[in-house]
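All protein chains but one are shown at their positions in the complex.
Chain nomenclature is as follows: A, B and C, assigned in order of appearance, with residue numbering initiated at 1 for each chain independently.
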Amino acid sequence: MSQVIEEDQRIIEFDVRTDEMLVNMGPQHPSTHGVLRLVLRTDGEIVSELEPHIGYLHRCAEKIGENLTARQWIPYTDRMDYLAAMNMNLGWSLAVEKLMQYEVSEKARHLRVLIAELGRIASHLVGMGAYGLDLGTFSPFLYAFREREKILDLFEEACGARLTYSYITVGGLTADLPPGWLQRCEAFLEQFEPIIREYHTLLTTNAIFVKRTAGIGVLSPEMAVDYGCTGPVLRGSGVDIDMRRDGESIYTAMYDGYAFEVAVMKDGHYPRDHEYPAVPVDAVLGDCWHRFFVRMLEVVQSMDLVRQAIDRYSRCKGPLGEPLKLAEKLPAGDAYLETECPKGQMGFYLVGDGSAIPWRVRARSSSFSNLAVAPELCRGCLIADVPAVVGSLDIVMGEIDR
Amino acid sequence: MILVATGTVSVTHYLIVGAIMFTAGVVCMAVKRNALGVLMGIELVLNGANINFVAFGSSYLAGEGRSPLGLDGEVMALFVILLAAAEAAVALAITLNFYNNHGTVDVDRADDLRAQSTKRNHGNRHAAAAVAGNCLAGPPRLLCGNSFFGQPDGAAWKVCG
Amino acid sequence: MNWMANFLFLQQSTPLPVAAIDWHASLFVLFALVACGAAVMVVVTDNVVRMALHLVLSLGATAGLFFLAGAEFVGSMQLMIYVGGTLVLLVFGVMLTAQTKLVALRTPPGDRVIAGILAAALLAVLVQSAVSIETWRRPGRAETQPPTATPLGMALVGVRVDSPDSAAESQRRSGYLLPFEIVSVHLLVVLVGAAYLARAKRRRTPRAIDVVASADHPPSPRPSGRPDDREAASVLIGSGR
Partner (left out) sequence: MAEFLMNTVGLPTWLAWSVTAGVAAFLILNVIAGGALVFIWAERKIAARIQDRLGPTRTGGRFGWLQSLADGIKLLAKEDLMPDGADTLLFRLAPYVSFCASFCAFIAMPFAFDVVGQRLNVGVFFVIAVLGLEVFGVILAGYASASKWSLFGAMREAAQVVSYEVPLGMCVVVPVMLAGSMDLVTIGEKQAGWLTNWYLFHDPFTFVIFWVYFTCAVASVNRAPFDLAEAESELVAGFHTEYSGLRWSFFFMAEYGSMFLVSGLAAVLFLGGWNGPIPIAELAGWSDGSAVTAPYAVRLLGCANLLAKATVGVLLMMWIRWTLPRLRIDQVMTTCLKYCTPIAAAMFAGVMLWQLFLPGGLLPGGRRTAIAVREGWLEQAVEKPEDSSAVSTDAGSSVSQQLAGVAER
């Protein structure tokens, strides 16, 4: 038990030896992504304990799902990871289609790949920009958003919305692409290629950025797996898992025939690493730098996928096919499907009871488990490292609190 | 305004300012209960001395244009400033060490070397004054079981801990 | 009481033209008042942070006095080393220890009265000695050439080049090379000592957090034996899990 401090009996006023301070990186803190409260126990500058408090953005999306039909719930999936709404819609639609064993047309499948990968690029751009902001540099944030605007324009032409699209729905997509959209998309990819190198010079190889991120918040592969981290956080620690390749058949069927390598460091080097800057000398596998670098590689990987999806989509003839009716009957039974979203593997689980309204709806959030690893990583680091570590996990509160 | 009206400033005026600073420093060292207050007193004393050094060494103030100390006054002032910096560094290191070990910088609490017996009766008189002075600061529950009732040292603390 | 008279009616050196205000004197009065006022305030205030602020004011005014006395180099040194260095160190010390409970350690009133009497006595003695010497009271010729830092620098390096009549002294006054070296070595020793004293030592008593965080120890709701008035601590340890 704690040993009593020998005190002189004349001591009247109680001296609180408060060298350790309880500090609140409160809900409205500029660097936490959305509404997250981090309670830090700091001893001077060293953080001895960190405890995230979540739930500020909880909107009971899952309970509401129990009185809406599957297609009516799509807008709720948009608002979970609001930076990558397309991937959320895809995840939910595939889960429902898995329950109903419904096959979408081949054209719709290729269009879904095209839109999902564009959504991933947009999400990673925000992740990169916000991470620069956490480390104090403001300019990359604006460069990233300039590119993201172009993608949002493309989405706006496709489905009319810029943030919460509800474009991919159960049984296909709400509308086909307008004419000329593919040419504009290709034009965007053309001009986006050189800009990626610009981001590398701006951040990845920047000496101060490397100093702030290399070797900070090292997540060992075992701990990543234990905590259930997924996506770039997992791949940043060298674990070679990507749902687009190792996922369930209904999801991987969309990607078969597409040539792409998983952006993970296998025996010392990344795929096609001759095109990118070398890994800095003091970057340890699984630190903030690697998580950031994996995201940058995934952007390039998604660009290749989008190009392949464009020419496959343009080769499919015939109509896109109508999505299912709004109140489509769900068969009795349950289905769970995890898809590879930009932040990690987002799982959707639903239980049908024969009526159009699912009996139970549940979403497994990737950022939730990614954030769970933050207290482990931040133990013993400096206060200035906390935003660096939490930023590298690229969490979105909408997805965690649902 | 008397000084101003009586023409230029002479060494005496500097000496008077030095004297006031010196006395303020000595009083501050004597009176303050906070170790840092004592340190500030030392700084004031050193500065009082410095003023005198510079006053004697300045050719501006000297009557016949040749100051009694010549350049030595200013050089001595420089050395005083340097050594005051060194002294302050060590004094602060000791104070912070004391703070880390005892949790307070109250100079009256630094009496570990005093013999046990004198500490107790000395303690009572001091406790009365301390309580009078500090009962506002500490929350009321601290009044229970303090040394008024003459328990042996330390026991009181465990009671209300 | 003749010294009092002396003190008030110092003989006039030059006929006083009506308008000529001697800048040197008026600025001296200003700096002297600030210096002494702030010094007294340091003694009077109880709040240790206020004391630090008044000390900074007082030493800044002293630097002004040095400038007025023609010691430009010493004035700048005072500003830079004393106020800019030592007092920043002191303020750091104040910040580290100024927990709310310790900020205002009031001294018992009895001691204050005794201190006041002693101070008055000491001040009387000093002022009397300051005023009594005849030569000190003669106001200086303010018109000597503007001082430069070079003779001071040369003196420190060991070559005495100040006023020629000092050369006529029987014993040649030697420069300050040796003391200068000793002081620099002394500063090094002090720095090493201070760094050693203030090094982060293993804590004698385990803090609440170490006690709780140690894996094999079940987190007790409140660390006993040490009334921990920070409720927030329980938020971390036992909150709702």
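Convention: contacts are C-beta pairs under 8 Å (C-beta built on N, C-alpha and C of every residue); 3 or more make two chains touch, one makes a residue touch a chain.
From a predicted model like this one, the values you see are computed outputs, not experimental measurements.
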According to the contact rule at the top, which chains on display are touched by the left-out chain? A, C
Using the definition of touch stated at the top, determine which of A:M80, A:L94 or A:L133 touches the missing chain. A:L133
Going by the contact rule already stated, which one of A:R59, A:R184, A:R197 or A:K211 would touch the omitted chain in the full complex? A:K211
Touching the hidden chain in the complete assembly: which of A:L142, A:L163 or A:A327 does that? A:L142
Chain not shown, touching residues in chain A: 21, 23, 25, 29-31, 45, 132-139, 142-143, 146, 202-203, 206, 208-209, 211-212, 382-387
Extract the touching residues of chain C with respect to the undisplayed chain. 19-21, 23, 47, 49-50, 53, 56, 60, 72-73, 75-77, 79-80, 83-85, 87-88, 91-92, 95, 98, 143-151, 154, 159-164, 167
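Here is the rule we use: only the chains that are shown with their structure count from here on.
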Between which chains do we find the greatest number of C-beta pairs in contact? B-C
Where centres are the averaged C-alpha coordinates, which chain has the largest centre distance to chain B? A
Rounded to the nearest Å, the gap between Cα centres of chain A and chain B is 60
With chain centres defined as C-alpha means, what is the inter-centre distance between chain A and chain C in Å? 57
Quick one: which residues in chain C touch 2 or more of the other chains? 101-102, 225-227, 229
Multi-chain contacts in chain B: which residues touch at least two other chains? 100, 104, 134, 137-139, 158, 161
Looking at the complex, which residues from chain C come into contact with chain B? 7-14, 16, 21-22, 24-26, 28-29, 32, 35-36, 39-40, 42-43, 48, 51-52, 55, 58-59, 62, 65-66, 68-71, 73-74, 77-78, 81-82, 85-87, 89-90, 92-94, 96-97, 101-102, 104-108, 110-112, 115-116, 118-119, 122-123, 126-127, 130-131, 135-142, 144, 147, 151-152, 155-156, 160, 162-163, 165-166, 173, 176, 179, 183, 186-187, 190-191, 193-195, 197-198, 201, 204, 225-227, 229
What part of chain B is in contact with chain C in the complex they form? 1-28, 30-34, 36-37, 39-41, 43-44, 47, 50-51, 54-55, 57-66, 68, 70-75, 77-79, 81-90, 92-97, 99-101, 104-106, 129, 132-134, 137-139, 158, 160-161
